[in-house]
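The complex appears here minus one protein chain, its other protein chains still in place.
Every chain is named by a letter (A and B) in the order it is written, and numbering of its residues begins at 1.
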Amino acid sequence: MLADTDVPPVVEMRGITIRFPGVLALDHVDFFLRPGEVHSLMGENGAGKSTLIKALTGVYQIDSGTIAVDGQARRFETTADAQRAGISTVYQEVNLCSNLSVGENVMLGHEPRGRFGIDWNGVHREAERHLTSLGLELDTRSMLSSHSIAIQQLVAIARAMVLDCSVLILDEPTSSLDRGEVEQLFSVIRDLRDKGVAILFVSHFLEQVYEISDRITVLRNGQLVGEHLIDDLPRDALVTEMIGRELGDLAALSKNADREIDRTGTPVLRASGVSRRGVLQASDIDVYDGEVVGIAGLLGSGRTELVRMLYGADRADAGTIEVDGREARMHAPRHAIGHKIAFSSENRREEGVVADLTVAENMILGLQAQRGWLKPVPKAERDAIVAEYMDALGVRPADPTLPVGNLSGGNQQKVLLARWLATAPELLILDEPTRGIDVGAKADIQRKVAELSEQGLSVIFISSELEEVLRIAQRVVVMRDRGQIGTLDSSDVDIDALIDYIANSEEGSVTR
Amino acid sequence: MTAVETAQPERRTLTGALGTFTSRHAAVLPTIAAVAILIVLLVGAQMYFGNFLTARNMSALLLDNAYLMVLAVGMTFVIVTAGIDLSVGSVMAFTGIFGASLLASGVPLVIALPAMLVSGAAIGLLIGVLVQYFNVQPFIASLAGLFLGRGLAFVVSLSSIRVEDPALLWLQSTRFRLGDWYITPTGIIAIVAVVIGALVMHFTRFGRTVYAVGGSAQSARLMGLNVARTTVMVYVISGLCGGLAGLVLTAYSGAGYPRNGIGTELDVIAVVVIGGTLLTGGRGYVLGSMIGVFVYGTIKTIISFMGAEQSWTHIIVGGLLLLFIVVQRAIVARSERGS
């Protein structure tokens, strides 16, 4: 069912502007949502998707613009206001209370009440009715925490139904679901759409967007780029609108992938059968001197889980890890560091920088941790290291005494790179080092990785941008559904072949 | 659309029933443990002393710990929201001496009693507002309440004030008897507080919001629940209970004393935790806290039966507290691993 543009929109947002200190998060954005359609909101990190959603759900206050629901102008001060207007949201991290029962989570705040307060039988009866209408059979008296994330997400949708919503917002609901669970979610979404609910869908997975959406709105840097019917917008056009430049803009960089690697000796690191129940299926990876091995796969494919186990940040249940041919025990990050392995997390703010410490302190933190607290890095050495990397990586502003939290994402990433390079590692694991940073910083980091690997450093490089992986890495480990599905030579594949490999080595899947 | 089967297949086996139980009622387990501890203590004491489980002794258990039970009710609300209230002991002291001085200056109980409750609730309100609207950590905000209550108690009077008011003394001296069992009006107040607390927690939307806030304040907010009002209210309730406990303790001791309740906040937190409430919030029962009070009281009675130092009470209760905290920690760690 394809929604007709003539149907009057249930949500009309016009000229929405939201300003954060020093930043224009949304700049006169118009957005329309019609009943009976699935409408995807697309954009890179920082495009303003979340901000727009939060404006619509009353989490943020708009600075200017109008919001109308069912033709009536509204002003939402709290989430409850938005809910009363029929707008419900299901977030990526399930925002329910895991300490309460399924039934209570569905009905909380709307419990049927008898003469003596809440009528518990009524609560569970009602909850069950709503869950059944979504095709779910659950014990409503069981604790929410005893169910998988996927089920919890469906419970959240059932809750939205209780509120009798005419608008359902799904903010990255699929990022932690497996294929079967996504199917289940999609069948629920289609069902609701057919009942006339307007659905706003946000996902990073293009395949899913194309499978479920009727219409797409694209945002970039807080501005509206365009609204399209799904059939009018081919994928490459969508990607172009999202990132605002042709793919391969950075291709002018030397193609590191073509460099020959000598794989006759012992690999720097070889992992075989590394796995952990419910997190990662048995996966293999090996890296040789001076080689860059990319890991390609969607968010949630197990790529982060794999490298965290290689680094000892999480423990594996099974499998062996060999460093320079000798089996190594990786139970804590410092074991890996002892083997000259460094790891930069995808989660820059929470697992990377120490925000209140200065740039200089952040740069020497790894080295200092290695030496122990009794042997502080001497001032002269410290100044030399800091000066070297400030310059080599082009950290801006070039003031090492600033708290690192004041720097932009790209510069924080450079500081983290410096932290690890200062420890002179033999293997550097970079998880999404270029995510959410500007093009200039991205090119700097790619160039540095290529340069270091030429000098003999081994690198494991994870990126959501397949094109970037193919350009930098000589080999690519492909992962899907929490496990490795193969290893390819970069020179044998192009980006379409890689996408095809990731998406299509199994029949009847959600991905196209 | 086809129904997706997600429920466990119905199998009437022992493990199946156990699975259903743990998936539904895991939160009750600590409270059941508290009941078990209480039974072991009572039975053990009876076997050791032979004259422990007497009607007299058990009636005294409620009488002696009535003020603690009232405080525990309020503290349960606070801790279930993942907060903490260190002020209860000094609020009790302040309202107690305040009430005693009002009564001593001829104010009738019908006016003194509401004044005590309101002044307790007012300190609670102050703490709640600091926590909710000024992002002050609960233990710091309630620390201000602790200082304030204790200081005000000494402002009212530097020494104890005897209570002559017949109505107040009646609360303590009257004994409704059933055979050898008896209960005083103060005991009835404590039981009523527990019952009301339990009903509010279980059967009102406010009560359920208390649990939701403790589970995740952010989720609760996004679910459209009134988190701000709920957070402020739990501290007001705790303050109110502090006022009521002030009344009960003043009746019990026949005097207001500004040094009353020093360290009582720790006892209250301990009994609430021993009663099965998770200090990290989201789980707990008012009835469990009542069990916790009985465990505490029983330990105290056993120690006085043995003629040992009363200071053992705190050491043993501290040990029990540690045990419960470690077990809670293990349970939380396991559920974190599980998800």
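Rule of thumb we're sticking to: a residue touches a chain if its C-beta (ideal position, glycine included) is under 8 Å from a C-beta of that chain, and two chains touch if they have at least 3 such contacts.
Basically, contacts and distances are computed from a predicted model.
> Unshown chain, UniProt name, "Sugar ABC transporter permease", "Carbon monoxide dehydrogenase", "Chemotaxis protein CheW" or "non-specific serine/threonine protein kinase"?
"Sugar ABC transporter permease"
> Which of B:F49, B:F154 or B:F305 sits in contact with the chain that's absent?
B:F154
> Determine which one of A:I118, A:I337 or A:L488 touches the chain that has been left out.
With A:I118, A:I337 or A:L488 as choices, the missing chain is touched by A:I337.
> Which of these, B:L171, B:A212, B:A270 or B:V295, touches the one chain of the complex that we don't see?
Within the whole complex, the residue contacting the unshown chain is B:A270.
> With the full complex in mind, choose from B:A27, B:I84, B:L168 or B:V210 the residue touching the hidden chain.
Candidates B:A27, B:I84, B:L168 or B:V210; residue touching the omitted chain: B:I84.
> Would you write out the residues of subunit B that touch the absent chain, in ascending order?
82-84, 126, 130, 133-141, 143-148, 150-152, 154-155, 158, 217-218, 258, 262-263, 266-267, 269-270, 279-281, 309-315, 317-319, 321-322, 325-326, 329, 333
> Which positions on subunit A touch the chain that was left off?
The missing chain touches subunit A at positions 20-23, 25, 45-46, 48, 50-51, 54, 221-222, 311, 313, 332-334, 337, 343, 345, 349-357, 361, 365-366, 368-377, 406, 408-409, 419, 436.
FYI, only the chains that are shown with their structure count from here on.
> Just how far, in Å, is the C-alpha centre of subunit B from the one of subunit A?
Centres of subunit A and subunit B (C-alpha means) sit 44 Å apart.
> Enumerate the contact residues on subunit B facing subunit A in the complex.
Residue positions touching the partner: 1-8, 20, 22-24, 26-27, 199, 202-205, 208-209, 211-212, 214-216, 218-226, 282-283, 335, 339.
> Along subunit A, where are the residues that touch subunit B in the complex?
Result: residues 57, 59, 78-80, 83, 89, 91, 94-101, 104, 108-109, 111, 113, 116-118, 132, 135-139, 141-143, 145-147, 149, 151, 159, 163, 184, 187-188, 190-191 of subunit A touch subunit B.
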